[in-house]
Structure formats: C-alpha cells, structure tokens
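The structure follows.
Here the complex is missing one protein chain, while the rest keep their positions.
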Amino acid sequence: MKTTTKTLGSALALAATVALTSGASAADEAKFRLGLVTFLSGAAAGPFGVPAANGAKVLIEALNDGQVPAPYTAKGINGVEIEPVIIDEAGGTTKQVEEYRNLVERQKVDAVIGYISSGDCLAVSPVVEELKVPTVFFDCGTSRLFEENKTPTYLFRTGPDAVIDNIAAARYLIDTGRKTDSIAGINQNYAWGQDSWADFKATMLALKPGTKVVAEQFPKIFQGQYGAEISAISVARPDVVHSSFWGGDMEALVLQGTARGLFDGRTGILTTGESGLDRFKAQAPNGLILGARGPFGALQPDTALSKWFTALYNAKTGLQPTYPTSKMAQAILGLKAAAEKAGAKPGSLPSKEALVGAFPGLTFESVAGTVAMSRAGGHQALQDITYGEYQYDKKADKASLAKLKTYAGDCVMPPDGISSADWIKAGFPGAKCN
Amino acid sequence: MSAKTTIDKTQVALLIATAAFAAAGVIAPYWLCFLTMLALAKALVVQGVVIQMRLGLVSFGQGLFFGIGGYAVGIASNFWGISDAFVLLALALAAAVAVAAVLGLLMARYRDIFFAMLSLALSMILFGVLVKSQGLGSTDGFNVPAQSYLGWVPAPGQQKLVAYVLTIAVVGTVALLLCRYLGSGAGQIAEAVRENEIRVEYLGLSPRWLIYASYVMAAGVAALGGALTAFATGHVDPEMAYWATSGEFVFIALLGGTAHVAAPFLASILFSVVRTYAFEYTPHTWQLILGLVLLAIIVFLPKGLWSLVQREGKVRA
Partner (left out) sequence: MTTAIAIGMDGLIYASWLFLVAAGLTVIYGVMRILNMAHGSFYAIGASAGAALVTWYFANVDGNAYWSFLLLPAAAVVAGVILGLAVEQGLLRFLYRQNEILMVIVTYALLLILEDLTKLVFGVDPYFAYQPYGLLGRCEIAGLIFSNYDLMLVAVSATIASGAWFILNRTVTGKLLRAVVHDREIAMAMGVNVSAMFAATFVVGATLGALAGALTAPAISVSPGIGVEVIILAFAVVVVGGLGSIEGAIVGSLMVGLSRAAAVHLAPEIELFVIYGVMALVLAVRPQGLFGRAAARKI
C-alpha cells in the first residue's frame, strides 16, 4: 500500500513538473500564431461559439491554401501561415483573464481574436493594453467597452456594438409603419438583456414620444420555460413585443410564444433572431422581424466575397453561415488587412506595433460588406445593420427574410465623444440616415 | 510526539514556503505567478470551507463572502477613490465579517445538507441583487483600478510583482494564523463537534458558539480571497457569488482533504494546473478531463491529496 501511494505521489509530482515545463513551445518563426477564444461548452457554444469556431477553421484553411478571392489572395497573413490556438471561453471572467495571459505569455500568440461575452471583453480589455498584443473582439456587444477604455492601442472591435441593434430595431418598426402605440419587452435578466431593453425603450420614446410601455419581463437567462411571461405579456396586450433573447432561449421563446398566440395580431421583433432562421419552419409567424446584429448571416450583402464564403462554409460544414460565423470571418479578415497594410515585407510578420498602427481607420472588405474602423479613435468598426421580416414558404419548405431594410452605421451609432444613452436622449444629433 | 512540536515545525515550514513562493515570483514566468496568485486566493476561500468542514458543516455558499470581498474592493476603489491595498483588504474583511456576524446567528442553527442549502440560497440572493444592479454593471461587472501600497504607487512594470508578493504575504499570514488556530483548544474541539455535538455540549462547551465563530472566520478569509482575486484580475462580477463558484470551493476542499492547513493550497494549485492544461490541450473536452482526474483522486484518495503526504510520514499523535 505504502509503495503504491509513494509511486502515485511521485507520478503526480512528475506529471505536474512535465506539464509546467513543457507548456510553452517556443513561438514558431514561420507561423502567425493566432489565439481564438470562443465558447466551446455551455449554452452559448451551440448557437455562437461553435459556429464561430467553425467559421474560423474554414476561413483559416482557405487563407493558408491561398484560395481566398481578392483582395485577400496573399497566403495566410502577409504570406505567413496562420496557426490557430483555440481556447474555450467558458469559466467566467477570472478564468478568462488567466487564460488570456496564458495565451500570450505561455503560448506566445501573435494576436488574439475572440470573446462573445461582454463581461469577458470588459475584464480582458485592460490586460490587452498591459500585455501589448493586438486583440480583436469579434462579437461582444457592450457599449461600455470604449466608453471605459478611452485610449485603446492594442484593442479593436470589428463588430458593431449592441446599441445599434436596438436603435435600428426601433427605426425599422416605425419606418415600416407598424402599429407601435404600446410596447412590451421580454429580455434576459443580465447585462445584455437589460441594456438591450433600455436602449430599445429609450429609442422608441425618443422617436415616438407618447409610446406606452405596458410590460417589462426579465426572466432568468437559460430559463427555457416562458409560460408565465408569455401570459403576462398577453394580458398587457402590447402592439410590439421586443426581445433580445439569443440562442436556445430565443428559439424556445418563439416556439412557445407562437404556440400560445403571443405574436397573433401584434409585431414581434427579435434582435438576434436570424440565428434560428433555418430552424423555425412553421413555428415562427410570418412577419416576425429578425435581426442579425449587423449585416451578417442570412442578411449578408450580395458581394463576391460574401457569396464565396457562404458557398465554402456550406460545402465544408453542410450548414449556412449564421451571424457569429460571419462576424468571426470579418474579424480574421480585418486583422489580415491591418497586418498586410503594416508594410512588412511579404512572407514576414509585421511587428505588433506596426500592426496596431495600421489598424485604426482602416477600411476593409469583409464577408459582410465594407467595414470602416472609424469609431472610438479607429478601434471600433462602423457597419450597416439590416432587419427583415420572416417569411416561410410551406410548399418549398424554405424560410427567407423579406422587406429588408438596411441602416447605415452613421444613422444608428453615436459619434465619438458621446455615450449611446446620452445620444439617444439628445435625439440622435449628427445621425445621417438615408 | 506532542502536538505542540508538530505545529511548530509546520509553522516553520509555512514560513519557508512563503519565502520560497515570494522568491519564485522573480524567476517564474508571469503567467505562472498569475495562476498561482489566483489559485492561492481561491485557496483562502477553501480554507474557510475547510474550517467549517472540520465541524461537519459544508457550505455551498462561500461565494457569498468571496463576492462581498471582491465587490467591497471594487466599490471602494471605483466609487470612493480608495486605492490603498491594505485599506481595501481591511474593508473587504470588515464587510464580510459584519454580514457574517448577522447571518451566522441564523446559520448556526443548521446542520448537514440544510446548512449547505441555506448557505447556497443566501449566496444566490446576493447574486440576484448584483445581477439587478445596473449601476454596478449587472452581470458584466466592472473593472478595478490598480492599487497603491501605503502611499507608494509602484511603476507600471513593478505593479504585477508587488501584487504577487502581497498575495503571498497575505496568504502566508493567514496560513500561519490558521495553523495556530487549528492547534488551539477551539480548533481541536472541532472534530469532536463533528463526531458528536451533544457529547461536546455535555462537556460544558458550546458547539453553537464554535460554529458561529467558524462561520464568521470562514467569511473573513473568503473575503480576503475575493479581494485578492479582484486585485489580480482587475475585474469583479456577480459570477463570484454564483453557486457553481461555491461548488468549486467545496470541490477543492475535498480534493485536498481537511487534515492539514497546507492541503487546500496544494489542491487549489493542482486544480488550476490541471484545468489550464486541459483548456490548452483539449479545448473541446476539458470538462471531461477535469472530471476524470477529479474522480480518480476521489476514488483512490477519499481523504484528499494530503493523505499522500501524511501516509508517508509518521502517524500523527
């Protein structure tokens, strides 16, 4: 017994030593090590994390093979092969700060793309500046990111923030002539849901003073059962039901809401609804308004690059790209564009400083149209956003989005120097809408 | 061998370990220091779990005080402009002890699984309050600015090392104090309370008072752990008070075992190392790896990792 214990003990000690010493393989000169952080487990993995990771995998393979159409014909990044290092975003902010440090200091990545959760983005942002590694947030939507990091250097966000989802949602309702006398919201009880509803409500009140707010429901995130909330909203009889639910919660709400007549005779608007487009079938009512947090997924503009990516992704995975997929691809292309603009000679890596110097103000083509890094001193992307109406053709068993309406970034995103809440309250000064 | 000399030896060993850890901060790569910092801060909370476990009580709500510690630091440094690390630590400690002093009156009446569940319910209520507090960033939490030390603000490059040394110093001090406590009469009676509370009562001691005191003590060390975590990561959010966080503390406590004051530290570092490498090598199945490793440890070492160390040495008097 004693020997067993001893052996086991030394084995453990040995394992620990080996693990601790062997972790950091020295950065490979010939490769661009790209850290990718996205949810691989938990509730955000299915709808967001894994589609994003798959998008990254497909695009990086194509880039390394040099098969991406213009203007991205250079192999990898600036002729250097990309080596992805993927990490799960699960585990909370403390864990993610620790893992971000591990990526940079142990795994020696050259850049990081990642983060779906706004909490993770906020927590990681100071560490980005401390460790001085180019880092692109591809999905998280909190408007606090650059309101709190006023002078970012290494930090970029290539996706729009969440404010535009809700400003554009309100504008779409009014511009398409929906009845909006009374509104109700059902949003998850956490920062994303609370902020989304606050922005939507404020915009509705600013654009159409006198709008009545008749119900505000905040069920727990991942609750899955919305019976009581659906009843409560039905009792309040609003004209519009707004929800920023995402992933499984959103699909469950649509399913239960449709079955229980929540959307009968009123307009439902789901700011992230596009990710369920191919699954709703007859379970969502025609006329339900869906967004994709930008011109992503099924709402991608019809450009050559977009068509190429959709076809490739479909061929490799058998699925249509949803918005997390497009946003991930956009982040990778943005990083590539910046790295190649940095002026290192082809086949070599630009210095980190040159890369972050070339990124601000950059305009690049993505799978979702043209992106301009023109907010927050050039660190925040400005992009159009599209909303559309759900239409399901029973005979063809095909769902599509109709009555598309695209809002320019300048119409829905505040200029630098004013917080989004103040901008809405002030009546959108400087907004350029077509 | 009398109990006293053993303890003295342990104390010396702890002092040496503290010094060694602090020295290692200069040579080790920073990611390792950071991992150690978080693991040790977490281990402090685990110490609180262990103190109660020795009395036969398992708290599934230690996240309550971990969260209070973290938020005390966050609120004081963000909204009241206090940046001194020692003041912040004292504030975190005071806040947790104050809350525990009140809640302890209720908690001391509970045993077994009911103690576990009530402590869980209380921590989840704090979680709910924090999620509802939009001024505090709801679930996103908020960032905590860098600390100063008795008026001295380290240069940006030094900040990290100083924070590391501070963590080691606090953890070392708490470990020494806990070690003294475990050797004291009150510490030694704990196991008797776990075995048979009523007999202890008949001996003229008050188990309820002891449980109350342990509850408050556990809250204090948990808050220190929360404060140190907030220093290290520079961010606090409601997840600190979430039940899964509390569950992890219990997990680590059982992993280490309750036999020795060093066990939680050992277990916590091992847990972090296993998890970070599972993240690196098997990003898609790290939970599987972590679960298997932990299951193996529980099955083969039901008294915790410390039984490896202890069985090799002499049987304690």
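The letters A and B name the chains in turn, as written, and every chain counts its residues from 1.
Just so we're on the same page, a residue touches a chain if its C-beta (ideal position, glycine included) is under 8 Å from a C-beta of that chain, and two chains touch if they have at least 3 such contacts.
Quick caveat, the model's predicted, so the values are computed rather than measured.
Asks: For the chain left off this view, which of B:A23, B:A94, B:L203 or B:L292 is in contact with it?
Replies: Only one listed residue reaches the unshown chain, and that is B:L292.
Asks: Considering the whole complex, which of A:G46, A:P301 or A:P415 touches the chain not shown?
Replies: With A:G46, A:P301 or A:P415 as choices, the missing chain is touched by A:G46.
Asks: For the chain left out of this view, which of B:A23, B:A98, B:I113 or B:L203 touches it?
Replies: B:I113
Asks: Have a look at A:A232, A:A354 or A:A372 and name the one touching the chain we're not showing.
Replies: Reading the full complex, the residue touching the unseen chain is A:A232.
Asks: Could you pull out which residues of chain A are in touch with the chain that's been left out?
Replies: 41-47, 49-50, 189, 215-220, 222-225, 227-229, 231-232, 234-235, 247-252, 255-256, 259-261, 264, 276, 279-283, 319
Asks: Since one chain isn't shown, list which residues of chain B touch it in the complete complex.
Replies: With respect to the unshown chain, the touching residues of chain B are 53, 58, 106, 109-110, 112-114, 116-118, 120-122, 124-125, 128-129, 131-132, 196-199, 243-244, 247, 250-251, 254, 284-288, 290-292, 294-295, 298-299, 302.
Please note the rule applied: only the chains that are shown with their structure count from here on.
Asks: Using mean CA coordinates as chain centres, what's the gap between chain A and chain B in Å?
Replies: 35
Asks: Contact residues on chain B for chain A in the complex?
Replies: Residues in contact with chain A: 29-32, 34-35, 38, 131-132, 134, 137-143, 156, 229, 233-235, 237, 239-240, 245, 270, 272-273, 276-277, 279-280, 283-284, 286-287, 300, 307-309, 311-312.
Asks: Please give the residue numbers of chain A that touch chain B in the complex, ascending.
Replies: 2, 5-6, 8-9, 12, 16, 19-20, 23-24, 40-41, 86-88, 92-94, 97-99, 101-102, 104-107, 118-119, 122-123, 125-127, 130, 142, 144, 148, 189-192, 194-195, 198
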